[in-house]
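One protein chain is absent from this view; the other protein chains keep their places.
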Amino acid sequence: MEDQTLEPHPDRLLPADPGVRAIARRLHDAVAGLPIISPHGHVPARWLADDVPFADPTALLITPDHYVTRLLHATGAELSTFGVGEGPLDEARSRAAFRAVCERWGVFRGTPVRYWFENQLADIFGVGLRPAAATADRIYDAVAAALATEPFRPRALYERFGIEVLATTDDPCDDLSAHALLRDDPTWSGRVVPTFRPDRYLEAALPTWNDDVDRLAEVSGTETGDYAGFVAALEARRAFFVEHGAVSTDHAHTDTRTDPLEPHEAERVFTAARRGEVSAADATALRRHLVAEMARMSCDDGLVMTLHPAVRRNHHLPTYERYGPDVGTDIPVAVEHTDGLRPLLNRYGTHPGFHLVLFTLDETQFSREIGPLAGFYPSVYAGAPWWFLDAPDAIRRYRAAVTESAGFAKTSGFIDDTRAFCSIPARHDLSRRIDAGYVAGLVAEHRLDEDEAYEVLHDLVVTNPRKAFKL
Amino acid sequence: MEDQTLEPHPDRLLPADPGVRAIARRLHDAVAGLPIISPHGHVPARWLADDVPFADPTALLITPDHYVTRLLHATGAELSTFGVGEGPLDEARSRAAFRAVCERWGVFRGTPVRYWFENQLADIFGVGLRPAAATADRIYDAVAAALATEPFRPRALYERFGIEVLATTDDPCDDLSAHALLRDDPTWSGRVVPTFRPDRYLEAALPTWNDDVDRLAEVSGTETGDYAGFVAALEARRAFFVEHGAVSTDHAHTDTRTDPLEPHEAERVFTAARRGEVSAADATALRRHLVAEMARMSCDDGLVMTLHPAVRRNHHLPTYERYGPDVGTDIPVAVEHTDGLRPLLNRYGTHPGFHLVLFTLDETQFSREIGPLAGFYPSVYAGAPWWFLDAPDAIRRYRAAVTESAGFAKTSGFIDDTRAFCSIPARHDLSRRIDAGYVAGLVAEHRLDEDEAYEVLHDLVVTNPRKAFKL
Partner (left out) sequence: MEDQTLEPHPDRLLPADPGVRAIARRLHDAVAGLPIISPHGHVPARWLADDVPFADPTALLITPDHYVTRLLHATGAELSTFGVGEGPLDEARSRAAFRAVCERWGVFRGTPVRYWFENQLADIFGVGLRPAAATADRIYDAVAAALATEPFRPRALYERFGIEVLATTDDPCDDLSAHALLRDDPTWSGRVVPTFRPDRYLEAALPTWNDDVDRLAEVSGTETGDYAGFVAALEARRAFFVEHGAVSTDHAHTDTRTDPLEPHEAERVFTAARRGEVSAADATALRRHLVAEMARMSCDDGLVMTLHPAVRRNHHLPTYERYGPDVGTDIPVAVEHTDGLRPLLNRYGTHPGFHLVLFTLDETQFSREIGPLAGFYPSVYAGAPWWFLDAPDAIRRYRAAVTESAGFAKTSGFIDDTRAFCSIPARHDLSRRIDAGYVAGLVAEHRLDEDEAYEVLHDLVVTNPRKAFKL
């Protein structure tokens, strides 16, 4: 069989109807060149601080990307085949892993993984061949050759991608040294901001919690022996993050309840937890209270608060035990916001300057809870469809579900939330194309005039994320 | 910048595909002129009874419409800016409020609020300008001038809108004097029917409950000291409503459980509640029992029973405390019908003549519960998509989710459920357009012949609401 070519079509992802497509194409053209704003993600700041070349195609594109490896695992391959948990691979194994992906290319049909990957290959690496057993080595060689050159070093790619701001996700005790290096580097003109992610410090039943809280004391220079000190230490670290450019905090717990505790209750549970004697129920109560406390602190220090709930982490324990977290075995669960966030919103929902961006993996919330909440509370923004929902059809459903009650202004703009650096342009462009198609549909149905449609697209790409994340 | 014009397109809201649109246009043309049947809503009967001119554009179109004000609030404006909670506004403040809306017109992009509002302006008031800061005063003037003329008095508009029947929503103790005035007025040929809405009388834990039940005794002339008297008083008031033309009752509680209590249990809880000593759990149990009792009464007196559950009222208490209810701070919650309604349906679900119309704000129920229930129980009708779901994309989802298991015959027909009188024609027309598009899609995919499609559209517009609501 002849090799299949790879040529991303200029009209890809635009609606099939010729009339709507023509409008969508005009709208997309108008925003295709705008900068990328990435206010939430997982690319390490160290990559840009040190600017060392990427190791090899597999280590860059495959091993760390659980979107890729989980689906291959689902069709029968071991995660280790793709380098997961294997440490640095030698050239032969790296190449074999890359080939193993290309051979199974059909598995990705219909998924955004396929779309992102092919667009990276074509647009960034100039590859013109569709991945397959017969083309794997040539593609590997082309990518490897490119990675050895100056234009493919992290900072050069950051420039080329047109990134205006890139957020990382960081432990409260992180020294943010990579961020500081970048800030102080006169040759660097980009913007990489940390994000305060305190989950583990809020879950007093975790076996690591006491050590974490000890470390928090050490790093913050604030005693965490009692509840007041613990709160002060968190506040100190938030201030440290703000000094280093942070604009937001992120929170990912099982539920989104935010019931406050009476001060003496919070003190009692905290003290018991410090003695290692906390009940599961008390630890949960304390965490819900602390999430509300994070909102209070946001009112004080201005950090935007984002929630990424509704996922059972490490669903398959044997995989977690062998490979650790973030390897594709997290599975969503249902969640609810209306009652859960009510205590928080009653206290802080109309506080001037407070921003709360709500993400979910439970689509039922879009029209039932998130749209209505964002359509009333000035603080609430509907977060972009995330993770399993960051895909063409899901984004369309999101817009159709949220827009009618919250409009466009109360949506966060696109969030890539990725650790796959080279996929960032493809992900943002996918979002722009799908949004262009949705808005073009409104124009075609005479629900919006075309002059306004241009403004909407521009807002979604740059104005909304700048506003929601105070950039 | 030049002012933008406002010209609703004749094909607005019809599907973009030219072939489907042509069919949809024919279907819409066939029903566009049919009368408006509005079997559930919130327009005060007093307006039509007294027929006094509307005060001013803001008082008519903005202040009472929480769809408009909630979204402006969400983008940072105080509700008071738009006259909410401010009492009658003088001309300067009314004009300023109107301008404040026009200036923020972009907030409504993609929402039905925008659609309804623009269609009112164009079709009812002949306004040809898109709202904006620059056009606000001219639009205000045009609307104000119109409102001062005879053709814009309530009865004239009722005629002009082609309303066949309009339902109000009323407290069981209401004397229905406005309805009586209309009924006895030989110069009035319309039909305005009350709706029996007893929620507060069924919730024994409300602080107002004992006073309400006292008033019920007074108004009904029936002692409400014991449970039997209470039930008799409710029956008496239902009979009074029937005499005044009522065709339905409406119920909006947190859940839809309908578990019956043993008579002595109902008596025990009622008696405790009358002493002010009811537990929250008992009050809930009594309410669930009473909702089932309402179904029993419907079997006796023929009133159609409608349920509007799944909403947390007054979610933001500070707003409620300042502005009262119905100002846009109600937020939906998940709800379930299959188990909750089972006791009621096992008793009354096949009773001849019993009708139960199920609304929801939780879309997940459409294909999972409401379609299957309406597709088996002769009494059950799938209520139209309501409130946050009364919008183009949501109505399409509703039809796609309900039709395959319940067909068209078991859907209620459109319900506007509005207090925004002038939006009624635009709301009904929106529904007709979206339904025309959905049915045209079936024709285009050869799932329905076009001769039948005309019948379906006609049924949805007039036959179904007449049948579901016994009009």
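A and B label the chains in the order they appear, each numbered from 1.
Convention: contacts are C-beta pairs under 8 Å (C-beta built on N, C-alpha and C of every residue); 3 or more make two chains touch, one makes a residue touch a chain.
Everything numeric in this text was worked out from a predicted model, so none of it was measured.
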item	value
Contact partner of the left-out chain, one of B:S177, B:T208 or B:T350	B:T350
Residue, one of A:F108, A:F240 or A:F469, that touches the chain absent here	A:F108
From B:F82, B:F359 or B:Y377, residue that would touch the chain that is not displayed	B:Y377
Residues of chain B (touch criterion as defined above) contacting the omitted chain	15, 17, 19-20, 336, 338-339, 342, 345-346, 349-350, 364, 367-369, 371-378, 380, 400-401, 403-410, 439, 441-442, 444-449, 451-452, 455-456
Positions on chain A contacted by the hidden chain, ascending	4, 8-9, 11-18, 70-71, 73-76, 106-112, 114-115, 130, 312, 315-319, 328-329, 331-334, 361-364, 388-389, 391-394, 397
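By definition in this document, only the chains that are shown with their structure count from here on.
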item	value
Cα superposition angle of chain A on its copy chain B, in degrees to the nearest 5	120
Rounded Å distance between chain A and chain B, as computed from the means of their C-alpha atoms	40
